[in-house]
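First comes the structure, then the notes that go with it.
What you see is the complex with one protein chain gone and the rest in place.
Showing chain A:
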Amino acid sequence: MFRFVLGRLTMAIPTLVLVAITVFVLIRLIPGDPAALMLGDASDAQGLAALRERFGLDRSIPEQFAIWVSLLFQGDLGRSIATGHEVLPSIIDRFLVSLRIVVPAIVLGTLVAVPLGMFAAWKQNGLRDVTLVSCATLLLSIPTFWMGMLLLLLFGLHLRWVPIVGYADFSEDPKRAFVYLVLPVLTLFLHELGVILRMARASTLEVLSLDYITHARAKGLPEHVVMWKHAFRNAFGPTWTLLGLILGNLLAGVAVIETVFTIPGLGRLLVDAIFARDYPVIQGCLLFIAAIYILVNLMVDLLYPFFDPRIAAR
């Protein structure tokens, strides 16, 4: 196990190096200048040149890259051009905020969607299966920003059950922090519900068609035993892999939801940085996101044998 983890982590190094180089070069190839954006329409060439010099933007790209990499080795992702804040603490703060939306949504989504998906598979082509699949497809088809706005209008503006604007930290006020997270988590939950349900249904259908399930039924085992003891673990494997991808993707930033619900998460930090061409923040965020993807997928791989012992045996 240790060698497996070490191997995977070692393999991650070239990936991260490649990401670092690609991000650094690509962001500088896009038109736009952070210094010019800061000055807007009220500046002159000399003022712009001075600001570019201040941020080191007047240096060559290899020189800028060398400086960034040398800081990176010291665990320093630099400072934001736009705000002057240190990049790494900002990313960690924002990531922890995103985590508070994504993890509950995924956990709830899994707890609800997997049993529903298996149920739909069990009742394949029946009215309940068609209804569940239709609902899942509908939820999947509604863009998250639209769903978020509809929920805000209904529960925030018309019913006044939850606030529309703001965010509170659990350390400041746990009750308010909870209330502020209800709608973003609900939005994400509803969207991911559709994705997970469909995957759980498809993989369960595949397992239910296998001989060993027919054999279990032929032995006269009750259906709930067939489903939970024999079908569930094998059917959950592909869903587990999907969950890893979804989790990595969402932790990388749910920018749209964070924007609609005014949540100061990682996605918003990255999007704001892209619009402002805030190079150190963009580079830091993307490198961090790459690392999160690698870690989440490693965790998924490590836990996979729990659901499918054949993997451990290999």
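Observations, loosely collected:
In this text, a residue touches a chain if its C-beta (ideal position, glycine included) is under 8 Å from a C-beta of that chain, and two chains touch if they have at least 3 such contacts; residues count from 1.
Here, contacts and distances are computed from a predicted model.
Taken from the listed names "Peptide/nickel transport system substrate-binding protein", "Chromate transporter", "nitrile hydratase" or "NADH-quinone oxidoreductase subunit J", the protein name that UniProt assigns to the chain not shown is "Peptide/nickel transport system substrate-binding protein".
From the options A:Thr10, A:Gln46, A:Ser60 or A:Gln74, the residue with contact to the chain not on display is A:Gln46. Across A:Gly56, A:Pro115, A:Pro264 or A:Pro305, the single residue that touches the chain missing here is A:Pro264. Across A:Ala36, A:Leu88 or A:Leu245, the single residue that touches the chain missing here is A:Ala36.
Looking at A:Phe4, A:Phe170, A:Trp228 or A:Phe275, the residue that reaches the missing chain in the full complex is A:Phe275.
Residues 30-33, 36-48, 50-51, 54, 82-85, 90, 93-94, 149, 152-153, 156-157, 160-168, 175-176, 178-180, 182, 259-262, 264, 268-269, 272, 275-277 are the ones on chain A that touch the missing chain.
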